[in-house]
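Complex shown without one protein chain; remaining protein chains in place.
Chain naming follows the written order as A and B, and within any one chain the residues start at number 1.
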Amino acid sequence: MTFVKSLAAKPWIWSFLGALLVWLATISFTGGYGGGGMVTAALSLAVFTVIVGVGQMFVITLGPGNVDLSLPANIGLASAVAMKVMDGSDSMIVVGLLAALACGAAIGAVNYLLIWALRIPPIIATLSASFIIQSIDISYGRGLQIKPPPGFADFANWQILGIPVLAILTVLFTIGAAIALQRMIYGRSVLAIGQNIRAAWLAGVNVGRTRFLTYTLSGVLGGIDGALLAGYFRGANVDIGNEYLLASIAVVVIGGTSVAGGKANVPGVWGAALFLVLLLTMLNTFGVSAGVRLLLTGLIIVGVITVAGGEKASR
Amino acid sequence: MLKANTDIIRLNGAEKHFGAVRALNGVDFHVVSGECVGLVGHNGAGKSTLMHMVAGTLRPDGGQIVVRGNAEIDYSVARALKLGIRCVFQELSLCPNLSIAENTRINHPALTGLGWRRKAANLIAAKLEEIFPHHGISADDIAGDLSIGRRQMVEVARAFTVTRDPLDLVILDEPTSSLDAHTAGQLLAFVRRFVAAGGSCILISHVLGEVLQNADRIVVMRDGKVVATDAAKAFDRDRLVATMGGAEAREKIAAEIAAARPADSPIRVRARPARQEDGRELVARAGEIIGLAGLAGHGQTDLLLAIFAAATRRKTGIEVAAPVALVAGDRQSDGIFPQWSIAENIGIRSLARLRNGLLISPQREAELAEFWKQKIGIRTPDMTNNIFSLSGGNQQKALFARALGSDAEIVLMDDPMRGVDIGTKLEVYDLVREEAAKGRTFLWYTTETEELDNCDHVHVFKNGRIVANLTRDELTEEKIIQSSFGDAA
């Protein structure tokens, strides 16, 4: 009983419960058919949301007004850069990944530079940056439909016993992120800044460096995500990252991270990503139209934030 | 004057708690028409909480509010305004993005319709002229562009403007804190005229002379209770100070400090305020406790923050020779991390030393917290409880533990005893002197004159500048007040 109670107190448990419910609803609709395949597919797709979701989570945890709106543009550009550098050759995979990573890091750094130098809210800084990145991507990736090297595409789709290898790697990465959050100076600094940036500065936290690292980290994760997406879908295009603006924010919120900052939740990002992917699968299985799908996604996000918003008001 | 001796407002047994903090503990309080009630007490004695209840901005957890003989069940700001009760709050209540006329409109629902702008402008201009002749403020000025003193003038004048609602009682919570001697005098003269004409007033001020000279009756608060109430004539300064409490400690402190004279130790901080025009500067040596005095908001905090910033980044005019930590006075906005445990709140300043390899060691963090729990006497069953499970005084102790538990050799204190009970204060005073004897340097800004007894040197601030540098032997309250208000520059 106490175990159940302590589990119920964890904010991330709800997103996993939601994912489980949606999965059960779907397989009861199909009469149990395809349940396992659905989980495999959900894991493969959730990976991409989790990677950018963790980056967005660190940014949002920095406190009110902090959000990275440049992720979709970042993903788009990085996927194009990775594919162009790899140029279909297996020997260039690592170089291509590094290029995507560097591209993402540069975008993150520029974001913070704008925030810091122009003293403008992160929303408008990452927004203006994303305008420019989008144009670079359109111009750079014009007519580009380069396929990933076969080795890279195989890697991105590799499964062991029905479990995608990317998902296993991402689980390891999220464990690392959780440790960094709670047990490293960087993570503690992020949490402190999110609760009260002035108090954090007065307590000796290096506010500037922490914020710079966080935006750069978000950029790096966006870059890697772009490269992996291009590998998984066997090709890059300008719109490849579009759905990750809302998805990255939604998984953070649904996963139990406080939008007011200072309280982050890594496992919740996984639960929420699985929930969203399975929800889409369910709606597709039920055969609802695109309009209803969008409508329900939106309502669920508004509903979750309405329910979760209450605890913050007590402060 | 016929109305004399009728109650305007009466509070019976008012109580208020904030979490574990008991701000008001069964207070009886009343104001009759045509009197000026002076309200005094140390910071945190409960004066502001009580006034928020009179003004309707806070609901009591227990007790009764009676206005002109009618018990008010659903008392609120709107109700208070209708009944002619208004408050000038200590925190400024102007909208910085609006003009003075527009800010006046906010307090007057009746100012609508065609020509409301002109009406509002005339209303506030006339009242400013009446209270502060030759004020030099235009009704079209944007509030955010005005100096803090002028904003305070506008706020006071605004509280005395009348349209539809009556005006019987005005609460003035530290109304002169940002005014110079001349405008403060104008204001107090106006208050006396207002009271003589039958209005009522509650005057809260740190400057005891203002209260003694202008109030008809004085109420003294201490630790959330009213401890004395009597005609102003029955009080003198010494009796007021004694009733407010804390004086017992003074002789003890004076004796202890006289014993410990810091030797010619190395200089730790040398700082000149940004607006200082003469050669005066603040110099602090190892083992010294340096006081920063003067009226609130006259550049003391700014200098502390500048010194804090200079510890990590070069700054002209300020030299800092050792690691710095700061103890915040405004706990909510500058100190506490509300989501964290007491231990995490203490450990944040020392994370680098709590590491084991790359990771922070939970064990070392717990040890640090436990050490300070014992040493400074934080009253809690478990240091992993949330910081808000503590009372205000114990929260402040945790902030002291954060600073003293760090590697900092220089500790900046930004009026840290605000809202702290007297028992906690005495414990912390002892600790500060003990740490100073071990060689730490303290820069201590305080609005409580008694606390300056702990200091070796006191710098008095006015308008962002140091206007006097007093050694302990020269230190008297009169001298500080004189320098704070004087026109010396």
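Just so it is clear, a residue touches a chain if its C-beta (ideal position, glycine included) is under 8 Å from a C-beta of that chain, and two chains touch if they have at least 3 such contacts.
The working rule: contacts and distances are computed from a predicted model.
Per the UniProt record, the absent chain's protein name among "Cytochrome c domain-containing protein", "ABC transporter permease", "Biotin-independent malonate decarboxylase subunit beta" or "FAD-binding protein" is "ABC transporter permease". Set against the missing chain, the residues A:Ile120, A:Ala153, A:Val171 or A:Leu280 yield one that touches it, A:Ile120.
The residue from A:Ile13, A:Met92 or A:Leu246 that touches the chain not shown here is A:Leu246. Considering the full assembly, B:Gly136 is the residue among B:Gly69, B:Gly136 or B:Gly357 that touches the omitted chain. For the chain left out of this panel, the touching residue among B:Lys16, B:Lys47 or B:Arg150 is B:Arg150. Contacts to the hidden chain, counted on chain A, fall at residues 64-65, 67, 114, 117-121, 123-124, 127-132, 134-136, 138-139, 142, 246, 249-250, 253, 259-260, 289-302, 305-306, 309-310, 312-313. Taking the complete complex into account, residues 55, 57, 76-78, 81, 87, 89, 91, 93-98, 102-103, 105-107, 109, 111-113, 116-117, 132, 134-136, 141-142, 144-147, 149-150, 179-180, 182-183, 186, 463 of chain B touch the chain not shown.
Here, only the chains that are shown with their structure count from here on.
Chain A and chain B have Cα centroids lying 45 Å from one another.
Across the complex, chain B is touched by residues 179, 183-185, 188, 191-192, 195-196, 198-200, 202-206, 258, 262-263, 315 of chain A. Those residues of chain B that touch chain A in the complex are listed here as 308, 312, 325-326, 328, 333-340, 344, 348-349, 351-352, 355, 358-360, 362, 402, 406.
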